[in-house]
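One protein chain omitted, others in place.
Think of it as A, B, C and D in the order they're written, each chain with its own count starting at 1.
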Amino acid sequence: MLRTAKTIAAKDLRIELRSRVIANQVIPFAALVMILFAFALDSDAVLERVAPGLVWLATIFSVLFIVARSFALETTDGALEALRAAGVDPMGIFLGKTLALATQLIALEAVLVGASVVLYRADVSASGGVLLVTTAILATVGLASVGTLYGGLAAGAKGRETLLPLLLLPVVAPVLIGATRATESAFGTNGIDVSEGWPWLGLLAVFAVLFSVVGAVAFGPLVDD
Amino acid sequence: MLRTAKTIAAKDLRIELRSRVIANQVIPFAALVMILFAFALDSDAVLERVAPGLVWLATIFSVLFIVARSFALETTDGALEALRAAGVDPMGIFLGKTLALATQLIALEAVLVGASVVLYRADVSASGGVLLVTTAILATVGLASVGTLYGGLAAGAKGRETLLPLLLLPVVAPVLIGATRATESAFGTNGIDVSEGWPWLGLLAVFAVLFSVVGAVAFGPLVDD
Amino acid sequence: MTDVPAELRSGRFDHVVDVRDVVVVLGAFPALAGASLTVDRGEIVLLSGPNGAGKTTLLRACAGLVPIERGRASVLGLDVSTERDAVRRHVGLIGHHNGLYSDLSVAENVRFWGSTVGASSAEIATAMQRMGLDGRLSDLPVARLSAGQRRRTALASLVARRASLWLLDEPHAGLDAEGRDELDSVLRAAAAAGATIMVASHELERAGSLATRHVRVVAGQVVPVSGGAA
Amino acid sequence: MTDVPAELRSGRFDHVVDVRDVVVVLGAFPALAGASLTVDRGEIVLLSGPNGAGKTTLLRACAGLVPIERGRASVLGLDVSTERDAVRRHVGLIGHHNGLYSDLSVAENVRFWGSTVGASSAEIATAMQRMGLDGRLSDLPVARLSAGQRRRTALASLVARRASLWLLDEPHAGLDAEGRDELDSVLRAAAAAGATIMVASHELERAGSLATRHVRVVAGQVVPVSGGAA
Partner (left out) sequence: MTTRVARDRVTGTPFTRGLGIVTIAGIVWLVIFGLFVTPADVNQGETVRIMYAHVPGAWLAYLAFIVTALSSAMYLWRRTRSLTWDRIAGASAEIGVLFMGISLVTGSLWGRLTWGTFWTWDARLTTTAFLFVTYIGYLAVRNLGGTHHQRARRSAVLALLAVLEIPLVHFSVEIWNSLHQEASVAGNTDVTMDGLMLFTLFLGVIVFTLMYVWMLLHRQRALTLEDMLDDTGLDRALAARRTEAGVS
């Protein structure tokens, strides 16, 4: 199963390296979401306060598109079905695709968080840095798992372009909230202390564990209609 | 050409009527986008001020997915290429798809704007109502044209799932701003007067005209690599 | 069924298809490396040759779907690069994909493709009937069809047009024995009515008996097989 | 090339494929309406029949890809509904789609599919070579291949597996004359080594000479044509 996961993840990452979609398209897109939103808000004071929320909002919207792409690869020529027909372990497929997705998300988040640290001159202390990294990892695991699970569910359906965001958006709300609050305290936004951030990690951890376990178990039955 | 446009639009709308994607998936999704953004902000004072912005932000994100779906229909089995090979007038294709897209968007906006009028107790005067409807129409024409143009451009490309949002988001920024400001004044948000809204319609009108003309002319060359 | 276009009647050109030393480059690879072929009115030309030889590319070049790097190609006296839109109005192409909308029914698909080129509803009904799509099938959404039923739908959409030049890329693929016979008789009738037909196929027995001439495409070039020079 | 699984050697079952009165319903339509078929080790069975008869569905049912509403089907003594995963490990299926990743090269695709089922790199190299994919092609991304070259890649991916039961849905489609011969010799060799093969095809001449038995699928049922009862 782990070998399968490795094969699948390697395949997805190789395709990504070759097409550079994250670097050339998703990261600029996420940056744009942040900028657009800043436009809609149009107030510096407010912006500085909501920067952490924007980072995670942009990440979540990017997840929608990355997941769509990740499963478009599998369905355009019937590869997902071929994987099923070949008896490839669905848990391995799930883990592999989650792993590849998580790797791509980490890269995206590094850029977004990094940029907002610089842009908003957030004074991140050492402990804030640890909090930030932990937040990013937990949030990523959660997002990648739920993205893969629902991406697989929507993959065969018609209207999947619109079904996927409908299914994904409401479930990732806890990640948005938890990661935003944790990031705020890591940044010290609104004078929140770093220590206040840790409890939010509990939420993120529960989400990550829940969806990676449910995903690993349920991916097979869901995809294998 | 108009006959072609009618045929294409009828086909797209028939598919939509059959699959009910707008009603069952896109409208709930758009509502969620508004809620999610609002939640990321988490400040009542700010929120009430940016409500009109949220309506248009949600519309724009929905456009990304509707356009993706609209062109997924054309490309999964090579229909777009078959249209080219059959010598179907590209201008007709552009107009037809724009028309279908605009119809779907108007339905979406009616729901979103209607809901926010109610929710924010916007006291829309008669002149405000006229402003609102004009804004919606102009914005829709602009969004539908630019969506169709870029959707067609991305249709054949690989990584189109992520390319399309990257291309579309920056160009629709003017629509976001113009429509938001016009809606604000129609709603009377921040004490802005209705009369202040009209100048923004100029922006929307220019955008709509520009992209419908450019789209009609450039769609052929863009799609016909 | 086949309308003879004004240009054809005026006799402004020598060959319906006139491809001369055409080079088509796909992603740095010369898919056609100086291909030459002429086809006359009423001919049914079979293109065969190894995988990757350039058959699909040659057919697509005749419909102006790929850019011609060198040489020139004309169809019905119209240059495929510069007068592409005029060319396409007289050409009917079926490729490896079917170009169908899976949410629409068979009848709606054929009607859609027919109406984009102004076919009458009688023509559309005849086309569907000829490809065996009347009855239960006609109201099924394409998403529910088998592979061969889809191919039949695509062929009916093609037949509903009144093309002067038919470009068929492995049209028999997926059709059952009866469907093959129906297709062949449709093609023979079209050719007899003045249409010109090019068929790329690997089924030499089947397509060979249909064709009036057989040429091979090898490594991006056209080489004759039987019945006169290419 | 073909590994005989332990179950097969133990002789726990009578037929490699044992389909009994199987009903498969696709969107309220009985695509299989009580189909029965047994296939023994080493056989190459040709399935023919009209479009929409249920050939594809029958092959997919043998791989546990469609839910069986009534009746039962077993492969190598394993029930396809309840022991699906075990069945699939012994089955190699090629359908109407190729299941390739267009951003990866030919070699990478074959290697990917080989490695998901634990094929050695020698087996993978042999498979590619047998389907004529060594040389220039092997490093091309699949996006740049012609239709037939893609089919060859998919077939090579299949050959790289050591399936006991090969389910082939129109495997010859798109292959050139040489590719067909190569495929046939691969299949004959596999059957001789103990594999069992079911081929759905409309090319009766070609597939008929390959097959050891020919059955027809008509309206969701299997009817015998030649060589004993189905």
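Following the convention adopted for this analysis, a contact is a pair of C-beta atoms (placed from the backbone, for glycine too) under 8 Å apart; a residue touches a chain by one contact, two chains touch by 3 or more.
For clarity, every value in this text was computed on a predicted model and none was experimentally measured.
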| item | value |
| --- | --- |
| Omitted chain's touching partners, listed by label | A, B, D |
| Per the touch definition above, residue among A:V55, A:A136, A:L153 or A:L201 touching the missing chain | A:L153 |
| Options B:T4, B:Q25 or B:T180, residue touching the unrepresented chain | B:Q25 |
| Option from A:L32, A:V113, A:A139 or A:L167 whose C-beta touches the chain left out | A:L167 |
| Positions on chain D where the hidden chain makes contact | 23, 25, 27-30, 33-34, 50, 67, 69, 218-221, 223 |
| Contact set of chain B toward the excluded chain (per top definition) | 24-25, 28, 31-32, 35, 38-39, 41-42, 44, 47-48, 118-121 |
| Missing-chain contacts mapped onto chain A | 153, 157-158, 163, 166-167, 169-171, 173-174, 210-211, 214, 218, 221-222, 225 |
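Here is the rule we go by: only the chains that are shown with their structure count from here on.
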| item | value |
| --- | --- |
| Mutual neighbours - chains that touch chain B and chain C alike | A, D |
| Any chain in contact with chain A as well as chain C | B, D |
| Chain separated most widely from chain B, comparing mean CA positions | D |
| Interface with more contacting C-beta pairs, comparing A-D to B-D | A-D |
| Centroid spacing, where centroids are CA-atom means, of chain C and chain D in whole angstrom | 31 |
| Gap in Å, rounded to a whole number, between the CA centres of chain D and chain A | 38 |
| Between chain B and chain D, centroid-to-centroid distance (C-alpha), Å | 47 |
| Multi-partner residues of chain A (at least 2 other chains) | 19, 76, 158 |
| Shared interface positions of chain C, touching two or more other chains | 96, 102-103 |
| Chain contact graph, described as a line, ring, star, complete graph or other shape | complete |
| Contact footprint of chain B on chain C as seen in their complex | 63, 65, 67, 84-85, 87-89, 91-93, 95-104, 108, 112-113, 115-117, 161 |
| Residues on chain A engaged by chain B in the complex (per definition of touch) | 19, 21, 25-26, 28-29, 32-33, 36-37, 39-41, 43, 46, 49-50, 53-54, 56-57, 60-61, 65-66, 68-69, 72, 76, 158-159, 161-163, 165-166, 169-170, 173, 176-177, 180 |
| In the complex with chain B, residue positions of chain D that touch it | 102-103, 143 |
